[in-house]
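There's a structure below that I have some questions on.
The other protein chains are all here in position, but one chain of the complex has been omitted.
Chain naming follows the written order as A, B, C, D, E, F, G, H and I, and within any one chain the residues start at number 1.
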Amino acid sequence: MSSTEFPAMTQKLLAAKKAKGISFTDLETILNRDEVWIAALFYGQATASEDEASKLLHALDLSQDLVPELTASTSKGLGPIVPTDPLIYRFYEIMQVYGMPMKEIIHEKFGDGIMSAIDFTLDIEKIEDPKGDRVKVIMNGKFLPYKKW
Amino acid sequence: MSSTEFPAMTQKLLAAKKAKGISFTDLETILNRDEVWIAALFYGQATASEDEASKLLHALDLSQDLVPELTASTSKGLGPIVPTDPLIYRFYEIMQVYGMPMKEIIHEKFGDGIMSAIDFTLDIEKIEDPKGDRVKVIMNGKFLPYKKW
Amino acid sequence: MSSTEFPAMTQKLLAAKKAKGISFTDLETILNRDEVWIAALFYGQATASEDEASKLLHALDLSQDLVPELTASTSKGLGPIVPTDPLIYRFYEIMQVYGMPMKEIIHEKFGDGIMSAIDFTLDIEKIEDPKGDRVKVIMNGKFLPYKKW
Amino acid sequence: MSSTEFPAMTQKLLAAKKAKGISFTDLETILNRDEVWIAALFYGQATASEDEASKLLHALDLSQDLVPELTASTSKGLGPIVPTDPLIYRFYEIMQVYGMPMKEIIHEKFGDGIMSAIDFTLDIEKIEDPKGDRVKVIMNGKFLPYKKW
Amino acid sequence: MSSTEFPAMTQKLLAAKKAKGISFTDLETILNRDEVWIAALFYGQATASEDEASKLLHALDLSQDLVPELTASTSKGLGPIVPTDPLIYRFYEIMQVYGMPMKEIIHEKFGDGIMSAIDFTLDIEKIEDPKGDRVKVIMNGKFLPYKKW
Amino acid sequence: MSSTEFPAMTQKLLAAKKAKGISFTDLETILNRDEVWIAALFYGQATASEDEASKLLHALDLSQDLVPELTASTSKGLGPIVPTDPLIYRFYEIMQVYGMPMKEIIHEKFGDGIMSAIDFTLDIEKIEDPKGDRVKVIMNGKFLPYKKW
Amino acid sequence: MSSTEFPAMTQKLLAAKKAKGISFTDLETILNRDEVWIAALFYGQATASEDEASKLLHALDLSQDLVPELTASTSKGLGPIVPTDPLIYRFYEIMQVYGMPMKEIIHEKFGDGIMSAIDFTLDIEKIEDPKGDRVKVIMNGKFLPYKKW
Amino acid sequence: MSSTEFPAMTQKLLAAKKAKGISFTDLETILNRDEVWIAALFYGQATASEDEASKLLHALDLSQDLVPELTASTSKGLGPIVPTDPLIYRFYEIMQVYGMPMKEIIHEKFGDGIMSAIDFTLDIEKIEDPKGDRVKVIMNGKFLPYKKW
Amino acid sequence: MSSTEFPAMTQKLLAAKKAKGISFTDLETILNRDEVWIAALFYGQATASEDEASKLLHALDLSQDLVPELTASTSKGLGPIVPTDPLIYRFYEIMQVYGMPMKEIIHEKFGDGIMSAIDFTLDIEKIEDPKGDRVKVIMNGKFLPYKKW
Partner (left out) sequence: MSSTEFPAMTQKLLAAKKAKGISFTDLETILNRDEVWIAALFYGQATASEDEASKLLHALDLSQDLVPELTASTSKGLGPIVPTDPLIYRFYEIMQVYGMPMKEIIHEKFGDGIMSAIDFTLDIEKIEDPKGDRVKVIMNGKFLPYKKW
């Protein structure tokens, strides 16, 4: 999927951000939300409040016409079943290689259940390192035990 | 895939661990390796040194016959293209929903490249919380910029 | 998938139940759990406590050797991507036809989020009706709003 | 599938409903039909009578030009084979995890047959709960026994 | 799927039928059921009564041990998503080529609904013809109109 | 696939037929062809003679410009690999459940070969029945024995 | 699919043929059938008469026990949806690249219809050529025009 | 894939050919190339020289603007993984049923290697026959033995 | 995927290159980058610096408006899961046939790890040979050993 295939809203937001020379980190301060969540909003994967939508459009010098689309909760999920983009594929590979091991550890620590992907946050940090900088991804989700009934 | 379909080696290691009443956390101390890596070894997704294999089998009261299999580097990757297990599926869902946003943030912070899934570590922590304990997953991979030539 | 392809544990439990002439409704009283949950346990889709496993095996005149398998939390998810069994397919069809409408209604009533399939119960009732009995399926899952961060 | 990919009719109806500030619950009273059925009509998954179509368009201040499309019985079924939207995926997961157990219970109560997805109703209720509101989904379908011949 | 991959029950029934030199038409008289239904029973796609199972096994000189399997209602559906066997593929092709036209005609004659595949019979006749014999397949299913609610 | 995704020719023909208030049964008389074949022609799955095309367009008050498209033999086959429309899916289900049994009966009656889907007709009748009308589908195809060489 | 995964009958026939040092061309003379048809028989894709089966087993010094399997008409079709074997893949590639062009030519020469794959023969010849020998494949199938009704 | 979905170039060439009332056989004489190769050129599956492209466009009374597209070597391969068009499907079926037998014969005659689909020609002939005309397809490809190194 | 389906940027660059009569080898000298990398840039699979983008557009007599698209890092990966184009398919086939053998050799020489496809270069050379020219592809990627933790 080339970037020109994303929804018009996503393309407008990304183009305006580039034109303004503003970064996601800058938007963190303006919206008081994490940069990953804001990027998810750009891609229609999160839902803003009216106020957040308005502030974002203001910061990007865009018309308020996009408020309804930014505040609607649309269908989520992007891209093909197996991602072809190498950066995104690596997360798929991690799930293929380390999925069962993670399940073992989570079950040992918590019992039968899952990590929520809804009551969930995700942060990305840059760890500078003379041997090559490192990407640190921190996922934090509520543990949900299987209910018995 | 029910757990009885995993390789014989995996089943033997899991059964012995259960019979001994030993946890992956206990094995951390014995092997001086992270519990996630050890669980990956159980599932044939990591390769032990002769010494690590020997210590592990000793700790689980298993014969040393499994040393060759634990030290061989076999084909990696488990399970179906889209995982059906709810715990593992959530990581697939995170990649579907947050994959492109993560790509945007990583590119903004690092430029065009990927997070390595090979020069990579993964830790799982339990965050106790009165409103419900939380699972914290920390991935740490070297950033690899695309080489131009 | 013919029933002879299910795990050995499932086949043993179903055969014993048939031989004893005991129903899932009878097992409800013995285990003090819902019949659907008990059937899920038969298929390795739920995890029993030691006590529940023991009672179940006792009720079915089976050896206690299956306790470890009944209390382990194995990989979940059965059958092909699109089910071929007509009874199960109908639930897939409902999701295909009514999935987006259900999403609209749930979002209207609750906001952006999901119905949990983990903090979740499922009951099946028989509604007698002279024009043809009816199957009533009641799903009850906690609403989980998307966390913003 | 982003919402902008749904048929033009669906988009017009949803936009008009938003512009009017009217809810599916309000439409229940106007059309004397359940809100889930009405949402299914929005998505081209149900067929209205001329009268129902006319009333709906009137209530939404839309031209009667959409009557033919609302009263036609078009091809049904939405979205990809495995849904990527997390809310809809959970119903797929329920079918994967609880499909065979439900089959066992339905066969025990009714014999060999299926629950109809055609002679069928589906209701969604909000159960308020201080520990977190709950979504209640009630499916009610005629039992159809396999005919022998 | 070669025939040796079908369940053991199917293979035993087919082998006994061949050894006895008995045809499905002969079995029609013995069981007072249609030959297609009986063939479906051989493949585990239909469920016999105790009496029918007993008569069938008697006619084939097989032990009564297969009664439980013949009277159980197992998971239905055989073969790959797109059949490779040319005879069966032709029915798939008919659905691909004539599916939408059939839908148009059924909707014109009956309204929005489906032909039941459960309250359903299927007969096969041989039409002798000097220019080449013909296969006549008669499907007869109850029309089920979509319920509005 | 919503009906708005069919080729322009199909949409024009269906709209004109609706506007004229003419049924496929009416078209049978006009064209002296079966209604199922005519519906197949609407969907580009059959090829008309010049004369048939001309008569059809005349009957629907459409310009003769569509003659070339109606008389061309285009690629056949509609819709996804597994149909999502419930009416069409039921024919797929019949093939999944009764495919092998039909093969057994056809082989018993005719020997190794297939029913042609080309030298083939398909009729649909409405059987009125106080307990619910029934759909009768009659397929009639030439038996083709495998040639040995 | 490695050759060790083919049915036991196929493996026995191939092993006996190798042990006897007999070629398919030799078998042509013995059975008075084409070598391709005989190879199809080895793979369970064709059905022999009792006499042909008997002669073949005799020629290969095998017991007559395989007569029933050689004379039964089993499910046909081998291998994965897209073949991985390079020799077989080339025929798939030809269909991908030259399929539509072949359709155009066949329609131009014969009208709307197909080449039968049942009333069909296939021969393979070796054309010696100093610049490299060539494989000649001759397919010969009856043209079947679409029946109108 | 309906014919209206092929590239604009293909549609223009086919329409001009129909308008001129010229056949592929006529084009053979004009271009001094086989009709199958010319049809492949229409579908963008072969690459013309400047001279061939020019002659073809001249013969079809089309502007020379299409020369660059006819002489470019674009991505090859048409249609879905498993073809739905019955004529093209039959070639897929032949590969499914006779693929392994063809491999056996080719290996017996030539050794380990393949028939080239590149150094390859394909001809189609009409064999008139009072019992029904026959389609003869002749494929002729260079044998390529596996190189050892 | 016909070439007309590639992004507008790709089509503009290829058309301008053809119009100018300039080769990728010529572009090597102008950009001081390898021709394969430059072709990857044309297809949106590599990211140029502002200076490289500017030089390329200048060389092709194109407006500088494409600079933002050439310097953005878009989603990577082209074409279907299994490529249909014969040239590209051969590389897929090499991976299918020689993938495991390459893994064995790389593991024997380097230990458990992978060849990077990011810190990676790829060159293509033409080896003239009287028996037929040869294509030489040289891949050169950093070995990345699995990190233990």
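Structural remarks
The working rule: contacts are C-beta pairs under 8 Å (C-beta built on N, C-alpha and C of every residue); 3 or more make two chains touch, one makes a residue touch a chain.
None of the values given here were measured: they were computed from a predicted structure.
Only one residue from G:52, G:69, G:85 or G:119 touches the chain missing from this view: G:85.
For chain H, the residues touching the chain absent from view are 33-34, 36-37, 46-47, 73, 75, 100, 103, 107, 111-114, 116, 118-122, 144-149. Hidden from this view is one chain, which touches chain G at 1-4, 18, 79, 82-86, 88.
Contacts to the hidden chain, counted on chain A, fall at residues 82, 84, 86, 89, 93, 96-97.
One rule holds for everything that comes next: only the chains that are shown with their structure count from here on.
Identification of common neighbours of chain C and chain H yields E, F.
If each chain is reduced to the centroid of its CA atoms, chain A and chain G end up 53 Å from each other.
Chain G has its Cα centroid 50 Å from the Cα centroid of chain D. Residue positions 75, 82, 84, 86, 118 of chain I are each in touch with at least two other chains.
Across the whole structure, chains are in contact as follows: A-B, A-C, A-D, A-I, B-C, B-D, B-I, C-D, C-E, C-F, D-E, D-F, E-F, E-G, E-H, F-G, F-H, G-H, G-I, H-I.
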